[in-house]
Each structure stands twice: as C-alpha cells, then as structure tokens.
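Below are the structure tokens for one structure; questions will follow.
All protein chains of the complex are present and in place, except for one that has been dropped.
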Amino acid sequence: MKSSSPLKWFATREGLYYVALAVLLVVLLPLALDPFRLNMVGKYLTYAFVAIGLVMCWGKAGILSLGQGVFFGLGGYCMAMFLKLEASTPEATAIQSTPGIPDFMDWNQLTELPWFWEPFHSFSFTLLAVIGVPVLLAFVIGFAMFTRRVGGVYFAIITQAIAAILTILIIGQQGYTGGVNGITDLQTLNGWDIRTDEARTILYFVCVGMLFLCLFVARLVQNRKLGRILVAMNAQENRVRFSGYDVAAFKIFVFCLAAAFAGVGGAMFTLIVGFMSPSFIGIVASIEMVIFCALGGRLSILGAVYGALLVNAAKSGFSESFPELWPFAMGALFIGVVLAFPNGLAGLYQTYVMPLEDKIFKRNKGAQLEAKPAEKAAEPKPTAEKTPDYDPMIDSYSPEKS
Amino acid sequence: MDTTDQAANGRSFGKGLGLKKSLMTLAASVMLATSAQAAVPATAEVNTTGLAVTDDTVTVGILHSITGTMAISEIGSVQAEKLAIDQINASGGVLGRQIEFVQEDGASDWPTFAEKSRKLLRQDNVAAIFGAWTSASRKAVLPVIEQYNGMLYYPTFYEGLEQSPNVVYTGQEATQQILASIDWAAETKGAKSFYLLGSDYIWPRTSNKIARKHIEDKLGLKVSGEEYYPLGHTQFNSVINKIKLRKPDVIFASVVGGSNVAFYKQMKAAGIDFTDEKPLLLTISVTEDEIRGIGGENVDGIYASMKYFQSLDNPNNKEFVAAFKEAYGDDMVIGDVTQAAYLGPWLWKAAVEKAGSFDIDKIREEFAGIEFTKAPEGYVRIHENHHLWSKTRIGQAQPDGQYKVVYETEELMEPDPFPEGYQ
Amino acid sequence: MSAAKSKSGDFLLAVEGLTVSFDGFKAVDDLSFYLDPKEIRVIIGPNGAGKTTVLDLICGKTKATSGSIKFDGKELTKLKEHQIVHSGVGRKFQTPSVFEDLTVFENLEVSYPKGHSVMGALGFKRDAEVIKAVEEVAETIFLTEALNEPAASLSHGQKQWLEIGMLLIQKPDLLMLDEPVAGMSVTERKKTAELLRVITRDHTVLVIEHDMQFVGDIADRVTVMHQGKVLSEGSIEHVKSDPKVIEVYLGH
C-alpha cells in the first residue's frame, strides 16, 4: 500500500513515526549541534545500520550473531582501502622507498601493492565490495551453519570465534592491513576533502539518507510474507519447514541482509571517523552492537536507531563526566534489557505512550480499533509495524469480500 | 656537554625545586607579581593565531586514557605531565603566564582520541597537547593535529617511521633503544645469537626488524628465531621449548601487557634463571611499571634497554623522584614513559620562551637545538626531526622491582626515525 | 491432483525395510507397509511402538538408518523436508503447531503453495486466487468466521482443524495426522471425523490414533505397531480379533 499512495502512508501512524525520526535527524540535531557533536552523532548512526540488521536477524528470525563487527569491519576496511590508495599518490609518498603504496606497506618492506588491493583503485568496485564482501562471507558462514541446523548458542559462539580470528589475522598481517593501528590518515574521496567541517556535515546527511534507505528495505522485508515467515520460523520452525519452506534459505537470506546493512554502516563509519582499525571488529565491539538493538527493542527497526543513538550518546556522556561508572551502567543495561524490559524502548513506548496516542488516533483511524485485539503486549509498536498484517482495510482481502 | 656540567645545571635548577611546596608557590607568586608589571609581553604579540592565551594564563590539553584497557599504562604519564605543569607554574609559568590545562579521556578508544583532539584544538584552542600513548592512538590523532596545525608532545618509546611537523616525540624511537643494547650485548656479554620474541603488533615487529638488520648485517651475528604471539596470549611453553632447542645467547623480548606476566612466570617456571644469563634476557618493553604486575622475583636478573630508570643516580632524577612521590604517594614507581611525559611541558616551555611566542609555527622554527638540562634522565636536546637526543641505558632488574643501571652510552644517541639500511 | 498416481496404478506409498536407531535402540525396526491411493490407514499401537517416528521418517524430520520410502515412485529418504512437502506429503503434529501470532487467514495463506522461495516470499502478493483458496479451506475446517482472529485466540480443537486446513491448502496427495482428535470434546470429534471423510474424497490419509471407536469410524485398514515392528494389519475387525494385538495392546 506504500507504493500505491505514499502520501497516504505518511499520514498513517507508522508513517508519522518515520517522519518524526526524519525531523529529528535532518532538522533538529543539525540545528542544535555544532559540527563536532553532529559528527559524533553521525558516528553513532553508523552503528544503527548494524542494529537494524540485528533486529531482522536476531529479533525477527531468532539468529543471534555475536560477530556483526566482522561485517561492519569488512565494509569499513573496503572503504578505507579505497581512500588509503587515493591518499597514497606517488607524490604524497615520495619519501618512501616504494612511492605510491600505502605507508604501512612500505614500512613492512612491501615493494608492490598486494593483488587484492588493486581493484580498490576503482570507486565503483569499492561500493560493490562494501556490500558484496560482507554478504559473501555471511553467505558462506550461513550456508555452512544453517543447512546443518546450527543455531542458538552454537551459532553465537561460532560467530564470536570468527570475530576473534579476523581480529588476530588483521593485526598479524600488518603489511597488508595496517595491523593494530588500522588504516589511518584518510584524506579525500575522489578528490573531495572529507576532513573539513562542511564535508563532515554533508557526510552526516549522506549517512542519514543511507540509514533511511536501509530502514525502508528492512520495513519492506518485514511487511511482506517474507517477514511473516521469519517471525513464524522463530516460533515454529518445524511448522514452517512442513509448510514447504526451505528454512535454511530464509535464515541465510536474513543473515546476509544483516551483513549488508552492517557493511554499509562500516563504510559510513570510515568516511565519518576518517580511519578504520581492528578494534571495531573484535568480540567486545561486536557484542556491544547487540545491546544497541536490544535496548531499542529487538523487534523494532525504528527502535534500533534510537537504541544505537542513546547507548553511544550515554557512553561518551559518561566517559566525559564519570568514566568509572560507564562499565557498570553498560553491564546494568545488558542485564536490565534482558530481565526487566525484553522489548526495549519500543516495548515501553508501546505499553505507556501508545495508549495516549490511541485516544488521538481513535477519531480519524477507526481501523486501528479493529486491529487492537490482534496486538499483544509482546509486540513493540504493533500499530506501527504489525498493523499492515492485521488491518483488513489495508490488505486487499476484505475489499474482495465486500 | 659533559656530565659534570649537567650535574651543575641540575643542582642550580634543583635548589628552587628542592624547597617545600609552600615556599615554592610563595616564590612563584612573588616572581609573578614582579614579572606582571615588567617582563610579560603583550598577548597580541605572543599569540597571533587565536590560541587560548590571556594576559596571565595559557591553556594546554592533556589527552590520555583514564578508562579502558590502556588507563593502567597512561595514568603515569598524566601524573608526570601535571607535575611538570605545577612546577612550571610555581617557577613563574611560561612567558609570565600560568598554565591551565583541559584534560580529556581517550578511553582507550582510537576514534575517541581523534574526537577529543579535535575538541581540544577547535573548541579549547589549546596551545599544546600532551598525550597519546599507543601508536594506534597517535596515528588516530595525527591527521587532526596536522589539519588544525596543533602540536602534540608524545611520550612513548615507539617504532619510529614517522616524523610529523606537528609532533614532538619525547620518547625514544626504535633505533635509539635497540642498536645500543644489541651492541652492548655483543661486546660486553659476547652474545653471538639472538632470539627475537614479541607481541604481535607494529612496535615489536618494527623493532625486531631493526634488531635483525643490525645483528645480521652490521654485526654479522646470528638470529636464531623470530616469534610473535597475539596480544593477551598467555601460553608460552612452546616458544620456551624452542628457545631451549635453539640455545640463543640472548632473548630479545618485546612482549607487552598481560602476556608479559604469563611469559616471565612461565620462563621462570621452566627452570630458566635469568641471573645466570644462560640465555640472557634483554627486553625493551618492561619498565618499572610493568614489573609491578609481573612480580620482581619473576624478572630478577633480566636486562632492559631504556633511556630512563627510576634508580638513575643524578641530582635531577633524585629531585624528580622526590617531587613525584610527594605529589602522588611513596608507593609510586616511575617508568621510562612517565619520565618522557614529564619532559613534554618543559620542552614546550623552553621552545615558547626561545620563540617568544605561543604560535605553533614560530615555535616549530625554534625546536632544533632546544635543550633541557634538568631532565631526570640527565640531559636531552631536540633534533631537527622532532625526536630527542638522549642516552640509552641498560638496567638489570632487581628482586625489589627496580633496575640497577649497568651501562649507559657515552654519547647521546641520535634519533633516526627512518634509519637507512634498517628498512 | 490424482493424475500423478493414476500412471503408477499400484501403491501411493511403499515403505520397505525401514529402520532407524537412536544410539542402538531401534525405534523402527525393518518396517514395511503399503498405502493405496485414497485409502484411510490408521496406525495404532502402544506408546513407544514407533508410530510417530514412522511419520517423522516419512516427512523427513528424522533420517532413516536404512530402508526405503517410495512415494508415488519417488524415493523420499534422500529429500529435504520442504522437498517432501512439495512432492505432496503433508504432516500434522500431535500437539497443534500453528503460528499463534498470525491470524487464521495468514496461517492458511503462509501454507498456500506459492511463493515458497525467498524471493517468492518477498514478491508474494495476496491476490483473488489466494483469497479464494483460503476461504474454501476455511469453509471446510469450520473457521470462516474466525478468519481475522489471531490463531492464539482459537480453542484447542479449532487449532487442530486449522493445522489440518494448513495441510489441505497445500493440496497434498498424502496427509499424515498424528492423533488429530486427542484432547477434543465429543462434538469436536464428530466434526473432525466428518472433516476427515470430506478430506478423503480426494486425499490419501495416514492417521495415528488411540481412540478405537474413532478408528472404527474412519479406517479402511489398520496397522498395529509394536516395538517398531508391524504386529498385525488388516480391517478393524481383523486386528481387533487378532490375539497378538489383544495381548499387547487392546487387553482382554
């Protein structure tokens, strides 16, 4: 129904939630914050990409990956490799014994660019790789695991191990990767200096744009039958299987989707922060990404965005004022979000704020009432995200009937 | 200049310092009062680039990790930098201006370092930044510092391969630390074969690369093995066996962090007694700070190559150690990096006063040849390449966790961040 | 539908020498039986006889240790679950397993044999054809009124029917029902029996059931299982009078 009449959709309750987020990110924050702070918000947003992926993958389909940092990192490194090559022109690196290759390669006695760096001279290839590389890895992992029915804790632990492996590899192979320092001193994107305030502000808006793109992709998936299958799979895997679905294929798909989102996020991260290093790939980084999703509400793609924003904002807030408290707060957050409010902010919003809204919405949207009984407290923002499933006015079913 | 000279300088400086704090501050205030009317140059002259300089204050930034995994290592540097600033203020400040500092937490997270350095330069307009510890954090702030033309005073001994017009490296670069120590091992200990062992990241790898070149090409000796273990690795039995197999004369170790503890404990347990020096263990990564965690009895007898040891026997150092302990408690230990961090503010002061201005560009002109005669390590001078001329010492670890200095280079070692023939 | 099996005039389902063992314990032991098209076959037997395991084996939930399952000429033991479903075998579980937080309509729609690939599911549109199919099935399973109810709000019996409906909409040639009337009220049982008769007009059905009276109502032939083996097979009267069966199952 979105495609049929987009304007009508923006007037719906769900539409308004998206508009609200857009206003916050595109208008309020840029007005309220100086470039320095805005840039930090941009950085937080890059994590929101990962969180959205986790909502689809963990919240909906019940696949918990503790290795999302891997995909985030791969996306980021792809972008970083392109920028680094652009920064290491023969002129800029004249002092090196081998001009024209990244400085860290020179220090490690590499006399020519490794083969796998070559393609990253091309921007279009880089853009492809930013999504392609993470998705490819995700596919390999997913295929190996899901066709063999690996899930739950096993999957979590294995993805975590993969994060560990990749970190050790990158740090160890510093001649090819920049090692523990990562790929630093990135300056221009196709000749455009990304370090100026203007550039940073522009990049922020690009990031917001990409974010909404991912949001709508995620939303499309969740509102189609595909989304229903994912949720159904989580609850009744066998029933889905014996309704004739290849469960593994669906899991692989959603895992790859999450990887793709993470990859885009990583690339934006590199552009906004100006470098990439292994510390964003490892176990700790990866598991922190899960909390962004959990806090926002593991079933709510919009919640994920707020989750990522809040946790990171809190993190830098704490580390500025009382650093030693931050780990306690973070730990409490993990425990609380699991024990006290498993559906995160979205859940709280749905229980406490939603009823107020209902009063407002009653008048103009009678359909909502019809939908109400269908909602259970378990579902965050049901009106926002589930209504299309339940609301006969929206699907083409009841019209046929009448 | 020769050592007696140094000592003399040391003493003359020392008098002011040796006094009780109260007296010092009193003295300082007097000096201020007087200088306030007389010799204080107008702010407009000394600050043409909009730095945070007023008629009686100048603001600098301190940027280290107070939280996270690196906090343990960086805290010493923060203390040293603050101590230096206090002392400078007590002795009249810089160009008659008291130093105020903004401290930011890098939180052991490199992007945070970059952000905070940007904040310090853009919002606080600090006249200098004392900070960064790991190579990763330095690499992260470097583009920012260069973009906004700030000046970073970086305390850690590091791998070299860098020479930024916006950084002063107050620690040693790899060659200074390594070459002398290997020569020493070869000459005085008659070492013929070396086993290179390190944690797996850029500093150990680069250091060992330089070491290998020196051992094989310059000295014509043998490298009997080279090994790297992931950061945080805790099982070293296999490499210990390899060492026993290859029987090197020297184990040249650059293991860091928690791995250190495991490594030395397991070496000791494997029946290797460092005191009888078969093999001799020479490290470039274990300062007095680390020994605290490892336990003195576990490193008894190892040799370390640094430019500074807390036990250095010269008046500058005695006063420095006394002041440091007075400020932060008697159980404090002072490692190489802590001392290097202490040099930062003093070198900056010297440069500013020589340039007669806080402007970064003017200071940069003057760096070459700036000297600091009351450095705890004795005497340092800034080289054209923004690194320090400094002596290299070999210390032997004692059970009490201190080093006994057994050797120091005759001359100051020339810093050479891009050593010819070592890359 | 039935075009498929008319070419192979003989059995729709041929199970031969089927064996599966869990850590040495043989849950199904060299089992063989054959189903004619349109037949209603009931499997009875004491608990632990391996009845459910047989269904698991046929629908691929459990992989056989040895033996073969031929479904109108096609070997099932090598196929994945969803492939088996696509080849026309539907299976209902003992405890009703429906998608609680989807509506009845959506439960049926999800089972509708279209858009089962990932991309298909992404592109799936709810068109008139789907709606028609859903409404027909809803009719058959007495749930027309409940179409927009979430499955969670259905009674136990209704859920059982819904699950049967989810099989029907796949238009399978063989339905396998595991104790369809377990825990149902008397009236519900009657309705279910009637439902099964409707179904069997154009399906073959394999049922596991304990309720002998219900079995009597529906069964063409009965297979009695005991310790993974076939104990007796034939008409309801035949097995009832079989001493072995009385011995181990019906009791005196």
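Order as written gives the chain letters A, B and C; numbering starts at 1 within each chain.
Here is the rule we go by: contacts are C-beta pairs under 8 Å (C-beta built on N, C-alpha and C of every residue); 3 or more make two chains touch, one makes a residue touch a chain.
Note that contacts and distances are computed from a predicted model.
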Protein name as given in UniProt for the chain not displayed, "Na+/H+ antiporter subunit C", "Hydrogenase subunit MbhD domain-containing protein", "NADH-quinone oxidoreductase subunit K" or "Urea ABC transporter permease subunit UrtB": "Urea ABC transporter permease subunit UrtB"
Check the options B:Ala174, B:Ala253 or B:Ile294 and report the residue that touches the missing chain. B:Ile294
Residue of B:Lys139, B:His233, B:Lys349 or B:Lys374 in touch with the missing chain, whole complex considered: B:His233
Among the options A:Thr46, A:Asn108, A:Thr126 or A:Gln160, the absent chain makes contact with A:Gln160
What residues on subunit B make contact with the chain left out of this view? 69, 71-72, 75, 200, 226-230, 232-235, 237-242, 244-245, 258-262, 265-266, 268-271, 289, 292-298
Since one chain isn't shown, list which residues of subunit A touch it in the complete complex. 58, 62, 64, 141, 144-145, 148-150, 152-154, 156-158, 160-162, 164-165, 168-169, 171-172, 283-284, 287, 290-291, 294, 324, 327-328, 330-335, 337-339, 342
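In this text, only the chains that are shown with their structure count from here on.
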Report the topology of the inter-chain touch graph, choosing from line, ring, star, complete and other. line
Chain closest to the assembly centre - both centres taken as Cα means: A
Centre-to-centre distance between subunit C and subunit B (centres being mean Cα positions), rounded to whole Å: 77
What residues on subunit A touch subunit B, complex-wise? 36, 39-40, 43, 95, 97, 103-104, 106-109, 168, 171-172, 174, 179-182, 184-187, 195, 273-275, 277, 279, 316, 319-320, 323-324, 326
In the complex with subunit A, residue positions of subunit B that touch it: 66-67, 104-105, 107, 109-112, 114-115, 118-119, 122-123, 135-136, 139-140, 142-143, 147, 159, 161, 200-202, 205-206, 209, 228, 230-231, 418, 423
Touching residues on subunit C, where the partner in the complex is subunit A: 59, 61, 80-82, 85-86, 90-91, 93, 97-103, 105-106, 109-111, 113, 115-118, 121-124, 126-128, 131, 148, 150, 152-153, 163, 166, 170
